[in-house]
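Contents: one structure, followed by commentary.
With one protein chain withheld, the remaining protein chains of the complex are depicted in position.
Showing subunit A:
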Amino acid sequence: MSSPAPTLPPRLEVSGLTVTFGGLTALDGVDLTVGAAAEAETVALIGPNGAGKTTVFNAVCGLVRPSTGSVLLDGLAAPTSPTRLLDRGLARTLQGLGLFTGLTVLENVLVPVAGAAGAAETAAAALARLDLQGDAATPVDALPYPVRKRVALARALVARPRLLLLDEPAGGLGSEDIAALAGVVRDVVADGCAVLLVEHHVDFVMDVADRVVVLDFGRVVASGTPDEVRADPAVEAAYLGLVAA
């Protein structure tokens, strides 16, 4: 009789995460799992402005120190230094893109793999994935915003992460760019990378997310499939500022 195969830990497991800034509680006991049993999936973290979504990202990345709670990556404590995130398979994009002005598209994408064997080929593949080959030698400052968003995504993907955090990836994009972005996210997940995204664009979220987690005032107020969350009165209350029945 063979023993059952051991269950792999989730890509990301956030438990009881509480973050306070002075007297303000930004996150209050947040529980969140992405990629249970190491399976790739897309989880969307939504909520009104100030709900704590980006704070979750920052706590996962070691940019803010939690008061209590834990963040595990593949079952092990997340590194306290953001420098070691890529080594643990985690990459993220930033709301403000955070591209290196003055550097070309290719140079921006090369930074995470600088010094690694085959960096040029890896970067070329990431540029091709986002249809950026023609812009490789262009300084990022000279590109329109939608293209710069693709550069930020290519830079996050270049090190082949196992968990990708996307901070408002659809913000500022038109419908065509959003459709293309949805295709890229689906491809990334199909390649085995779990995705956690923060987003305000509801149609995009409902299109790409396997599960949705709703934050309000630093607490999880709802979670489930897109349809379940859409039907949850607590979500409507959170967005409209009402008290849930």
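Please note the rule applied: contacts are C-beta pairs under 8 Å (C-beta built on N, C-alpha and C of every residue); 3 or more make two chains touch, one makes a residue touch a chain; residues count from 1.
Here, contacts and distances are computed from a predicted model.
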Answering from "YetF C-terminal domain-containing protein", "Branched-chain amino acid transport system permease protein", "Cell elongation-specific peptidoglycan D,D-transpeptidase" or "Multicomponent Na+:H+ antiporter subunit D": the UniProt protein name of the missing subunit is "Branched-chain amino acid transport system permease protein"
The one residue from A:V111, A:A136, A:A180 or A:M206 touching the chain left out of view is A:V111
Per the whole complex, from A:L103, A:V147 or A:A234 the residue touching the absent chain is A:L103
Full-complex touch with the removed chain, picking from A:V14, A:L27 or A:A159, is A:A159
Touching the hidden chain, out of A:L32, A:L45 or A:C61, is A:C61
Out of A:A38, A:L72 or A:A119, the sole contact with the unshown chain comes from A:A119
Contacts from subunit A to the absent chain lie at residues 61, 63, 81-87, 92, 94, 98, 100-103, 107, 110-112, 114-115, 119, 155, 159
